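All protein chains of the complex are present and in place, except for one that has been dropped.
Letters A, B and C mark the chains as written, and numbering starts fresh at 1 in each.
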Amino acid sequence: MDWNWFHRMGSPRWFYLVTSRWMPWFGAATLILLVTGLVWGMGFAPEDARQGNSFRIIYLHVPAAFLALAGYFLMASAGAIGLIWKMKLSYMVMKCAAPIGAALTFVALFTGAVWGKPTWGSYWVWDARVTSMLILFFLYVGVMAVGNAFHSQEAGNKASAVLALVGTVNIPIIYKSVDWWFTLHQPSTIKLTSAPTMHPDMFQPLLVMILGFYCFYALALLLSVRVEILKRERKTAWVREIVGEHLTLKDSGLR
Amino acid sequence: MKFQFENLPDFIAMDGHGFYVWAAVIVAALISAWLIISPLIRLRQMLKDIAQEVTIENIHKSEGEGSK
Amino acid sequence: MGSAYLIRTENLCFERDGIKVIDRVNLELNSGDLLQVEGCNGSGKTTLLRLLTTAVKPTSGRIFYQGKKLSDCRYEYCSNIIFIGHQIALKERLTPVENLNWLSPIGLSQDSINRALDLVGLRDFETAPSWSLSAGQKRRVALARLIVSNAKIWFLDEPFTAIDTQGIGLMRQLIDDHVSKGGAVVFSTHQSVDMKNIRRYSLK
Partner (left out) sequence: MLTNTNSGFFAYLRRDLLLAYRRKGEAAGPVIFFIMATTLIPLGVSPEAKSLEGISAGIIWVMALLATLLSTDSLFASDFKDGSLEQMLIAPDLLVMPVLGKVVAHWLTTGLPLTIVSPVLGIMLSLPSSALSPLVAGLAVGTASLSLIGALGAALTVSLQKGGLLLTLIVIPLYIPVIIFGSAMAQFGIDGLSWGSPLAVLGTLLAMAVVLCPLAIAAILRLTTINQ
């Protein structure tokens, strides 16, 4: 395995320069995907027989829930890479992934609660998936709190990396025990509709939205990691050079 | 695959469920927008700070040469 | 004992938040050596001692014990060192006897503890809880710990602070005996100390 590209990929400068090139295209692709998915889901997909139009919230709830969970695992693996190979960049990715993941978990929670009102008559129902989502939100908040609790940034990174790993081990346990607990108390009521058993016309926009959300997550993460890189590498020459370029562009009124 | 609603008001009302659907859409849109905008704001602020640092250092350097 | 040094470090570095606290330190220590690590406050004296006692992992560089890499012989190395830091790991609610018993890795006979406490002048404080001792007396319990320990290498962080003149005399004598018997002592202090065949390593 040629380790060279792995360590080269780890250098913040290389990461910053490479991402600068795709940023605009990536942003445009994300926007197109999200808009088409939303319009398609809200306007063109047929309504659900039982739930009527409130079912359309699935086009926001399911992608956000997907990303909330995937984001946690991405954050934990970035932390693990940081711990094992002591890569500063992967710590930065972990640090920026936490708030984005927490925000998406909150979106999933809010849309799940709003969806509960027309379906079950109350905003908060202890449905298995909504409860697990709430616990995931607490895990995110825990990781973020530990990250900023230490005076030295390094200790904070290591501590939150270990906590994220501990969380990853616990997520399947928590999800399974919440599911089991849910069947114990309310076996009859329906869970939020699971995606695959849906009518193709309903399912296609969902796929577009999920893809759109993945691109959106990557975009938001790249943007905040780039800021973190500039903040950490402010003393280096290449950052000074970039700042210089940025200033001359601004002075000449181009930017 | 055709537009499910006759006209715009019907589309907004979504026969009764419109409030919930649009509330979810608006909140999701606001939070997502914030996730993109806040790093951009921080980026501009960061560039300004670094630029300021550079200018301060240059001044010190030039004073250093001047007084040598 | 082979030709290798007791302890040898190879450009040892330690970085905390981008600041190089320890930058490429190379030092050797042989048995019978007395090494004083000097430097102003915050120059990394305590961090260097923590690196040498494996309490903290270095960012880069290696430490060798009798020619072998430390990571290969950690058990043997750690059974042979003793570290007395600023805080002397004294449990306030335990008596000096219990503290000594708990702190030493090998089982201690009752009379060796009594002899040590007698030597440091804490004979009649054996059963008193440690919180009732004065700061100087607590440091003397640390001295007693050195007496009863069979460790070959001593790491002492600021051994001469918060201790009265008689205590300092006792400490110097202990260090001299240990060094003459073939042990090695590394201690950090910012005051200047003159003892026979002392070697100094200054940290910027």
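In this text, a contact is a pair of C-beta atoms (placed from the backbone, for glycine too) under 8 Å apart; a residue touches a chain by one contact, two chains touch by 3 or more.
Note that the coordinates shown come from a computational prediction; the quantities given were computed from them, not determined experimentally.
Going by the touch rule at the top, give the shown chains the omitted chain contacts.
Contacts of the unshown chain, counting the full complex: A, C.
Please pick, from C:V37, C:L90, C:L117 or C:V179, the residue that touches the omitted chain in the full complex.
Touches the omitted chain: C:L90.
Please identify, in ascending order, the residues of subunit A that touch the omitted chain?
83, 135, 138-139, 141-142, 145-146, 149-152, 154-155, 158-159, 162-163, 165-167, 169-170, 173-174, 177-178, 180-181, 184
What is the set of subunit C residues that contact the non-displayed chain in the whole complex?
Residues of subunit C in touch with the missing chain: 16, 50, 53-57, 74-79, 81, 83, 85-94, 98, 101-107, 129.
Here is the rule we go by: only the chains that are shown with their structure count from here on.
Centre to centre, by mean C-alpha position, how many angstrom separate subunit B and subunit C?
55
Rounded to a whole Å, what is the gap between the Cα centroids of subunit A and subunit B?
Those two chain centres are 16 Å apart.
Going by the touch rule set out above, which residues of subunit C reach two or more other chains?
Residues of subunit C never touch two or more of the other chains.
Multi-chain contacts only, two chains or more: what residues does subunit A have there?
In subunit A, nothing touches at least two other chains.
Applying the document's contact rule, which stretches of subunit C touch subunit A when the two form their complex?
16-18, 59
Which residues of subunit A touch subunit B in the complex?
Residues of subunit A touching subunit B: 34, 38, 42-47, 52-54, 56-57, 60-61, 64, 100, 103-104, 106-107, 110-111, 114-115, 117-118, 201, 216, 219-220, 223-224, 226-227, 230-231, 234, 239-240, 243-244, 246-247.
What residues on subunit A touch subunit C, complex-wise?
Contact set of subunit A toward subunit C: 86, 152-154, 232.
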